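Only one protein chain is missing; all other protein chains are in place.
Order as written gives the chain letters A, B, C, D and E; numbering starts at 1 within each chain.
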């Protein structure tokens, strides 16, 4: 039924490889099937102007897609001279999702910038980014704790994200590119390991959906995120 | 309890004034309390490059906030030389919401551009924009039908939007600026008059939320949108 | 003779509605016939870098036209990523005109930014902007005087502006769009209520003009500005 | 009285050196005292999109100031990534002034671009640019006539420009930088050799001015332009 | 003597991993020690405007560095809105180097775009990019040959590049980051497998160098490129 042969509530193979690059305070290569994203967490001992002197830190994110991460080459945003609306929307979502599980006061006056660069895209790049970013952030903060630069752990929970959608009339989990291009509704859920929701976004594509469908998509997302939480803990050595 | 003295499920006064400007094929001034947005619908007999020769039309939206629509002046995006991520996110949402109720094949090879310019902001500018935009679009298409430029009505339903949130622990409808700045969760629902959902977005701010809260917010949104649907029909003379 | 049936020295109906928006320190909706401009004056307790520490204030202006203020939609400058030469020329003129009647030392180290946003265009948007801006500025400064933030009134005179032109061989006052598109000469005069000139600009379009024509245009402008000065005083409650 | 010792109606030494560069169809180095501008006229056998297929030509202008043309170095506009409002205002004025003396139909479907680059600035760069540009244009069109690419001469008159201002209470002609920085009013007149006016711009700086002053400035401009017309004819070999 | 313990003429470990991503017509992950660059070759059946209709193809390159490829995070060029001079210089060099070994007529009217994205930087990113790019190009063209889209092989030679420099007075091969930051001269050579030179660039840093030093650097480069040519052949299956 699904092009990949998966059952409706089946995730693609997830892999989160820590320490993929050596310079960043935290880094992972996260894969959801053929979607591969390099995520780094960079710690800087300064905060953006609106936070200076307030004793609080900040977590922010940037997102990019390599020009040939996709089936056909897309133009490089640096060459075009601006980031697309899609890019900006995604990087705002990633930053917000991580801040939902960080106590910014406990972080102190420092900024952690998460860079998510998509090396290969096959659907779900934003949710893979969020899921990998939590591990990169965890590793970077573990480093600060080890060096005694932080007294207490500012991370309050795990956060993960997954996409769901209605494909050929059936709610399915973790859409790949073929499903995503043909889905009638496309949802992204950002969930915490305590069951709470940090972000729910469900968009009609072609056909609108009803309340029951929204709830079924959310339940699929819970199944997927539980699997991701386990992968995150393994990658972060917890 | 609410700063404005409203009950949790009470909308602000809604007004949709058709024909606010004379040049546009459709135009309204929409107010949700002190939030006022000028919305115009412009018909052009051409489509964007990716649709040329496909016999389909397009509906798109742009959004702007006048520099002093807000409490303190913000910089003019035209002077800064780029639109913020927030602006781009909002205009993508408006366009998507309207396309959910338009049969693009029935529209023929023409584009309708919706311009939403916020004259005064007091929370809920994106949802007021969507709600007013449906009327501006309705008026523009009525004009095309009258001139026999369209054979059948491409609009398939009414669409409206409203914000909800959890303010001091209570789910409330149609947040104004004070509530919005202090809400623990902030949701925007785009609903059709047949009860279906075009878009659901619920974001944790400060505290995450659970599934029950999501459902209560959605129910408040239904109450609000029903009131907006009635105001839309009156404004569109239907 | 004139498309509108006006006599050569007849202005369109002028209206200046104070307090059109609630956040700005001063705001008006100014109309010259079908031309409608929203003007706000925003007070900020800081000056641009070149004035810091000099004990002087600054008055500056920005101008924009909503995309569908005109007969056909024009592209949004924020989306194009730059302001046109025309926009920049107009906002420089507005700022200069207001500074001609403000004692910047008496204003103290603060900046007042005038935002002129054209909601509907039918010729004469820059002159309507200047004429409305004086009232917005007056209201903002009245607020500063009331709050005792200013000891003396920095406004030294009234300033108003009007366009004139040679239409079908006859000098006429306050061109509307049809006249403007067909005029052989197009002039803008910025006058003070003491009779002095702050700015005179007269441009040949198609046919050049002689000194006598320049003087007749200036005399028409005096007639128009006297009417505007009266409207300004009424709007400002003076 | 004047810093340079000139009488109020005395121009600086004018020089217009034709053929200053070899590639352009027309080129001059124009000097008004220490103000030196390189002006080239480039003929291209195409017109801008809005004129295609209309059988008319176009004349347009661009203006730039070399970074160290001035007392202190200013930033290079190409490095800043945009042209200032002042630059755009000047290049629009130059283009308009030249179009006032060109029959665009007689020019045929071709564009002439005038480039004015200020090599050394000492006041009056825009008026020197216009005055030199007429010669560069004349030379370029002479070339087209010689090659029989044009049947009749599209240039209908000579055009020249000069600045005037009120310096220490006295109207003076052809302001240099010191005068310009201290003038109470600053005017630019673009005149035709038949006595007509193509453009009059008179701006108050510090003090507004009256009608009589405007007329006295215009009369000074006539004196100056007559001198420039003679220099233009010599440079163009007419 | 060298921080890494290498001898002066010793390369770092080279690895060229073909097929690193699945969408591109050719792709490799190239490593020179800790420097890792993802290179893709994208084939498009169109050419840039200046080549249309000439029966020739084009090979061009773009280069980017992920923000945290380096010791400290650098700003994302897409967010800054422009590519640095360094980036542009490098991508021009890569494109030129590849065109030196491609017969553009034999390629036909198609463009191959090489994207070089640095995942981890430790000196020599431009030379690793060129060396990997040849393999990505080779794989893309092998695909075109297999599909019979090309009749003959447009690649005329192998091309590889390596950096050399004078470190603590000694000419050394394949500088890593520590050496590069302290070298007195920094050279990049782009060589063909027939011994010819496509590009030689040798820049003094701190101290200038003499002709003999230039020749010694070139000889080191030959040693390094021979090793790279072998790695290229292995990666390309030749």
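Everything that follows uses one rule, which is that contacts are C-beta pairs under 8 Å (C-beta built on N, C-alpha and C of every residue); 3 or more make two chains touch, one makes a residue touch a chain.
Note that this is a predicted model, so its numbers are computed, not measured.
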{"item": "In the full complex, displayed partners of the excluded chain", "value": "D, E"}
{"item": "Option from D:82, D:105 or D:238 whose C-beta touches the chain left out", "value": "D:82"}
{"item": "Per the touch definition above, residue among E:82, E:110 or E:216 touching the missing chain", "value": "E:82"}
{"item": "Residue of D:64, D:95, D:165 or D:224 touching the missing chain in the full complex", "value": "D:64"}
{"item": "Identified contact with the non-displayed chain, of E:178, E:204 or E:230", "value": "E:204"}
{"item": "Touch residues of chain E, complete complex, unshown partner", "value": "82, 85-86, 88-89, 91-92, 96, 100, 192, 195-204, 208-211, 214-215, 218"}
{"item": "Interface residues of chain D (partner: the chain not displayed)", "value": "21-24, 27, 34, 36, 38, 40, 42, 44, 62, 64, 66-73, 76-83, 87, 113, 115, 117, 119-121"}
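Definition applied: only the chains that are shown with their structure count from here on.
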Chain connectivity with chain A absent, coordinates unchanged: B, C, D | E
{"item": "Same-site or different-site touching of chain C by its copy chain D, using the half cut", "value": "same"}
{"item": "Centroid distance [mean C-alpha coordinates] between chain E and chain C, Å", "value": "59"}
{"item": "Chain centre separation (chain A, chain B; CA means) in Å", "value": "28"}
{"item": "In chain E, residues with contacts to at least two other chains", "value": "81-82"}
{"item": "Touch-based graph of the chains, sorted into line, ring, star, complete or other", "value": "line"}
{"item": "Chain pairs in mutual contact under the definition given at the outset", "value": "A-B, A-E, B-C, C-D"}
